[in-house]
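Here the complex is missing one protein chain, while the rest keep their positions.
Chain IDs A, B and C follow the sequence of writing; residue 1 opens each chain.
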Amino acid sequence: MTTTTPAPKTLDPAHFGGGERHWHPFTPYSDEVELKIFTADLARNETVVLLRAKAGAQLGVHDHFGRVLAYSISGRWSYAEHDWVAAPGDFVYEVANSQHTLVADPAEDIVLFIYVEGPIHFLDGDGNVVGVETAKTFAERYLGFCREHGYPEPDLFPF
Amino acid sequence: MTTTTPAPKTLDPAHFGGGERHWHPFTPYSDEVELKIFTADLARNETVVLLRAKAGAQLGVHDHFGRVLAYSISGRWSYAEHDWVAAPGDFVYEVANSQHTLVADPAEDIVLFIYVEGPIHFLDGDGNVVGVETAKTFAERYLGFCREHGYPEPDLFPF
Amino acid sequence: MTTTTPAPKTLDPAHFGGGERHWHPFTPYSDEVELKIFTADLARNETVVLLRAKAGAQLGVHDHFGRVLAYSISGRWSYAEHDWVAAPGDFVYEVANSQHTLVADPAEDIVLFIYVEGPIHFLDGDGNVVGVETAKTFAERYLGFCREHGYPEPDLFPF
Partner (left out) sequence: MTTTTPAPKTLDPAHFGGGERHWHPFTPYSDEVELKIFTADLARNETVVLLRAKAGAQLGVHDHFGRVLAYSISGRWSYAEHDWVAAPGDFVYEVANSQHTLVADPAEDIVLFIYVEGPIHFLDGDGNVVGVETAKTFAERYLGFCREHGYPEPDLFPF
């Protein structure tokens, strides 16, 4: 098999130090929820991001139009619409056609590692769409934050 | 817009407690590398998994045929083929057509959260393929471990 | 390698006869554009569909939030926003963050085979969103059409 296998050595993995990225507020949805964007794929609408929320914070109800894979690094959190509570070390697999409201436990700040596919619609109390989040809006929010603070613009689009 | 938007409330997210899954050795590649499988998608060949390696452990050279998104939870690690060292809080984005050897730093055990797409070919020192890992082999290894230890078989296929 | 390779023989391919599906109008956007849905994936928001439009028909401006892969089977068509004309045998690769208006050439009806990822927002002349199409709305439109006409409901969700 050695001779017919392609030699898949062309592409290098991309390494992103957590310290190379800045926490920035998830405006306009909350001042208590912050993001750290690792990568965004504009053609596919995919984003890799850390989310940090203050103890007791909420992130308004939102509709998913793709998958979200979330790993709990610290703190406890839940969705107002469901019974379980996610603790550090837990994994939550969300899919399109789901809708929920994130609630951080009051005891401790939370940090999640999240892989997002597709857009997310944020809703007001009457079910009206007040914002559509995509890989592009995630990237633009962070790049705007970097410009505002005089930070060098990171490369969010490695592939 | 409210009237024409579909009400995407049909599907619930799936929550997996870290304590609901068992660490099991990544046989036959290493006794010092353990896995904890959250979910596997047999139709798409995708796996969500925690990997834990003992300080100083190595995981033999392997070829990627899809993407691997890895978040560093604890410990420091590197690829023998590259210069960077991943620390807790770092993110590594690997793609198809890459090949590397995982090396855990001798100072501390490592834990990674990993989303795997596609198969991985493990190679011996001469470049021969000695194992092909897929969502199916990941799932079967863990289900076999559960049977062997009398644990109830977890549902690895939520969607 | 034979002994270590998993035997990936578990899952069968799903075959869908074109005659097993019905053309139905792409309401409320156009009476001159029809769809034939092969499969929909509600968890991923993906749809596989044939689109047929009458010679000279238009499909209103829409925003993409994911990829669309379109193969031209018959007829010529274009996007009002771009210079090229797609002929039978051509392939068009669309990505998230694109917006366009489909125009069928007046000489002949068109038929396209399309793989859709993510939602599509249809806009009115002022840029307001008048409809959000997803795998769920594609499936529900067709299942409603089948019920209305007394056709047996097809299985749109094979995997």
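One rule holds in what follows: a contact is a pair of C-beta atoms (placed from the backbone, for glycine too) under 8 Å apart; a residue touches a chain by one contact, two chains touch by 3 or more.
Keep in mind the model is a prediction, meaning the values are calculated, not measured.
The chain we do not see here touches A, B, C in the full complex. The residue touching the chain not shown here, chosen from C:33, C:48, C:103 or C:135, is C:48. Among B:45, B:72 or B:99, only B:45 touches the chain that is left out of the view.
Checked against the hidden chain, the listed residues A:55, A:129 or A:146 yield one contact partner: A:129. Hidden from this view is one chain, which touches chain A at 1, 4-6, 8, 10-11, 42-43, 128-132, 134, 136-137, 140, 159. One chain is missing from the display, and on chain C it is touched by residues 1-2, 5-19, 38-39, 48, 63-65, 68-69, 71, 73, 79, 82, 84, 86-100, 113, 115, 121, 126-129, 158-159.
Residues 1, 42-45, 65-67, 95-97, 117-119, 129, 132, 134-136 are the ones on chain B that touch the missing chain.
Here is the rule we go by: only the chains that are shown with their structure count from here on.
In terms of which chains touch, the assembly is arranged so that all chains touch all other chains. Distance between chain B and chain C, defined via averaged C-alpha coordinates, is recorded as 34 Å.
Rounded to whole angstrom units, the spacing between the C-alpha centres of chain A and chain B is 20. Distance between chain centres (mean CA atoms), chain A to chain C: 29 Å.
With touch defined as above, residues shared between interfaces to two or more other chains in chain C number as follows: 1, 42-43, 129, 134, 136.
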